[in-house]
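First comes the structure, then the notes that go with it.
All protein chains but one are shown at their positions in the complex.
Labels run A and B following the written order; every chain starts at residue 1.
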Amino acid sequence: MIRSPIVNFLHHLAMWAIAFLMIVPFLWIVSSSLKKPEEVFQEDAQLIPGEIVWSNYTRAFETMPVLLYSRNTVLITFLCIVGYLTSGSMVAFAFARLRWPGRDVCFVLLLATMMLPPQVTIVPLFVIFRHLGWIDTYYPLIVPSYLTGWPFFIFLLRQFFLSIPVDLGDAAKVDGASHFQVYSRIVLPLSKPALAVVAVFAFLLHWNDFFGPLIFLTQESKFTLALGLAVFSGNHPNEWGILMAVSILMLIPTVVVFFFCQRYFVEGITLTGLKQ
Amino acid sequence: MKLGKFLQRQAYDKEALAGYLFASPWIIGFVVFSLVPIALSFYYSFCRYDVLRPPMWVGLENYKTLFFDSPTFYHSIYNTLFFTVFRVPLVVVGSLLLAMLVTRERPGVRVVRTLYYLPSIVSGVALSVIWMWMYNPKYGLVNQLLASMGVPTPNLPEWLGSPKWSKTAIVLMGLWSIGGGRMIVFIAGLSSVPRHLYETAAIDGAGWWAQFRHVTLPQISSVLFLLTIVEIIGSFQVFTEAFIMTRGGPLNSTLFYNLDLYNKAFLDYEMGLASAMAWLLFAATLLITLFLFKVVGGRIYYEAAKPQ
Partner (left out) sequence: MNSASAMRPSNLLPGGVAAVGALLGLGLLVFVRPPTAEEHRGTALQLWYTTGADESKPQAPVWFNESQDEIYIERVGLPFMQIEQKFLTSVVGNVAPDLFEYFGSVAQWSARGALLPLDEFMERDGFDRSRVFDSLWGEMTWEGKTFALPTGVGCDAFYWNKDHFREAGLDPEKPPATWDKLEEFAHKLVVRNEEGEMTRAGYIPGYWSPMSVSGYPIFLFWPAQLGAKFVSNDGRKVNLTSEACVQAMEWEAGLFRRLGGDDLVRMRNSFGYADQQGFISGQVSMIAQKNSFVQELRKFAPELDYGVSLFPVPEGGHPSTTFGPVWIGIPACAKHPEQAWEYIKFYTTDDIQTRSAAYAVDHDQVAFFPANKTAAQSPKQMSVPHMPVFIESMKWGTPTTVVPLAHTVFYREYALAWDNATLGKKTPRQALLDAETEIQRALEGQLDYAEFYRKHLEQETAMAEDRG
């Protein structure tokens, strides 16, 4: 379809103008994090700081145990990713490649849980975890990823497994392979892209997770970055320079992951087969 | 013959066992983390309960309180509905428009797609903290931009500090992330529309708008529909922004349903009342989803299947 050069030009203009609008807030918060407090609280603030200072970042490390919170977040995120990859793939395998009574009913239930508002279960979960003695530990945040996983991940992996030709598995079974061997020797290795997608999304999910830690963690030394930032913003409500610095510190890993694993984001969405 | 069938059955049983084994984590998890809590929360919704003391059965009293005696119940529903009705079309149409801008391969489009996607990875607490700063009435970027465009100071909205503007502020900040996953889905949908349909339409004399209405829209209707449903369900659960930025104020203008629930559960220790609220939310979500699927869903698939 041939378009007039004017329309073409306008199209390009719109595209880049919106891209600029999307980026401006980033520029603004980076700039705020590098400004002196007096400059931050100016009615005619400039985008480029008059003087670049790193004090917001150093103060952030002084007033908030950033390294500790990062460690905690890394620990939880990593353990959860392992959980999703191992048990999630096993469960998806059961849905995709095995036949068992009740399988389809369970799959519908799985889809239904995606629609369940977390508020319905949070109070009883709290009571259950209390009886298990898990309040103020990391168990409530990690164990679910080894059991139910995240329904969306199981769904995604199942879709992917379905696309692997059945003959491969059948051939192996004729040779005497057990189901587990089909799973581990054939399906899993072929699923690296899908597993990578799950890992990337799981990382984003848990790095930013705030509600779980809010409810289940008590001691400050156990906090995650997201919870720490939330609490900090409540206790130091006006220290915008520091708040921006901490937000940026939190963002950096996610941005890095994004830039280098871009294609997994795209693949992740298209893998769900929504476009069919 | 009988031996063959017997062996087949054996294999089938073995497969069923393997199925259960492989699916066991999910089955256990489903029972413990979904089924039991759902049942418990249903029970609590008929009790007065503060987790410190045992539950006290009060029958339908919690529900009666919500429907007849609670000033915040209807207000929070209104706030949540306002938010949903305002936000869903903006976000869905917005990301569709963005997708339309960047679907076709042209110079620079990959860079632009990346720039569009970037804001969507900022989420939760960081997003709220950042926008609290952006919306600061005196020093934030939004008002500074407005002022530099000539808006006089008394007319600058107070954003999060104003009962009139607070919900709008939260809706508008969602526009920053429209270039995320939704846009990708739309791009995938748009690029799978067969080219020849457009060419046929163009030959028939159809202009840009007609092509959109009669070719694009029907082809992506199912994607559009699904994304809208997901968006609606998500909007019903808005919490973090209000919790971090406004705590429900000013004048309860950002008291969303979930925040009201949280307040009742964890600040007032009225876990029974909160459970009743949770169940009503669940019921509403289910009903609306079913309704949309039945009423609108049928038309969507009919449209998509219509011969061009």
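Structural remarks
Convention: contacts are C-beta pairs under 8 Å (C-beta built on N, C-alpha and C of every residue); 3 or more make two chains touch, one makes a residue touch a chain.
Values in this document were obtained by computation on a predicted structure and should not be read as measured data.
Considering the whole complex, the residue from A:V53, A:V74, A:M115 or A:L190 that touches the absent chain is A:V74.
Per the touch definition above, the residue from A:R103, A:R130 or A:K173 contacting the chain not shown is A:R130. Against the chain not shown here, chain B presents residues 48, 50-54, 56, 58, 65, 69-71, 137-138, 153-154, 158, 161-163, 247-252, 263, 266-270. Those residues of chain A that touch the chain absent from the view are 41, 63, 67-68, 70-72, 74-75, 78, 126, 129-130, 133-136, 196, 215-216, 218-222, 231, 234-238, 253, 256-257, 260-261, 264.
Please note the rule applied: only the chains that are shown with their structure count from here on.
Averaged Cα coordinates give chain A a centre that lies 16 Å from the centre of chain B. On the side of chain B, the complex with chain A involves touching residues 12, 14-23, 25-30, 32-34, 36-38, 40-41, 44, 51, 98, 101-102, 106, 108-109, 111-112, 114-119, 121-126, 129-130, 132-134, 136, 138-139, 141, 144, 147, 176, 179, 181, 184-185, 188-189, 192, 198-199, 202, 223, 226, 233, 236-237, 239-240, 244, 258, 261-262, 265-266, 271, 274-275, 277-279, 281-282, 285-286, 289. Within the complex formed with chain B, the chain A residues making contact are 1, 11-12, 14-16, 18-19, 22-26, 28-29, 32, 40-45, 87, 90-91, 93-95, 98-101, 103, 106, 109-110, 113, 115-128, 130, 144, 146-149, 154, 178-180, 183, 204, 208-211, 215, 226-227, 229-230, 233, 240, 243-244, 247, 250-251, 254-255, 258-259, 262, 265-266, 269-270, 274-275.
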